[in-house]
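Shown here: the complex without one of its protein chains, the others still in place.
Entry: chain A
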Amino acid sequence: MLKLIQVLWPSFAVAALAEAVFFTVIDPQELYLFGQVVHYGALATYSIAFLGFWLVCAASSLSTLFLQRSAADINRRN
């Protein structure tokens, strides 16, 4: 549970920040997806982008957690 929160919570906060900064600078109508203009509604674009940011940030948190394991943790046999 702790690990889950350690991964999901900071990444949520950073994703919210990234979302705010990204979309104040970029209009979703200027985005292209696989060469096509993004045709989703505004709310859908913002939501998908947010979840995307969250996923990327969570991946980063997860890697941190993974690399933070001590030698003792890695050597320990189950």
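We take it that contacts are C-beta pairs under 8 Å (C-beta built on N, C-alpha and C of every residue); 3 or more make two chains touch, one makes a residue touch a chain; residues count from 1.
To be clear about the criterion, contacts and distances are computed from a predicted model.
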item	value
"Oligopeptide transport system permease protein", "Hydrogenase iron-sulfur subunit", "Cytochrome C oxidase" or "NADH-quinone oxidoreductase subunit NuoE" - which is the UniProt name of the missing chain	"Cytochrome C oxidase"
Interface with the undisplayed chain - residues on chain A	1-3, 5, 9, 13, 24-25, 27, 41-44, 46-47
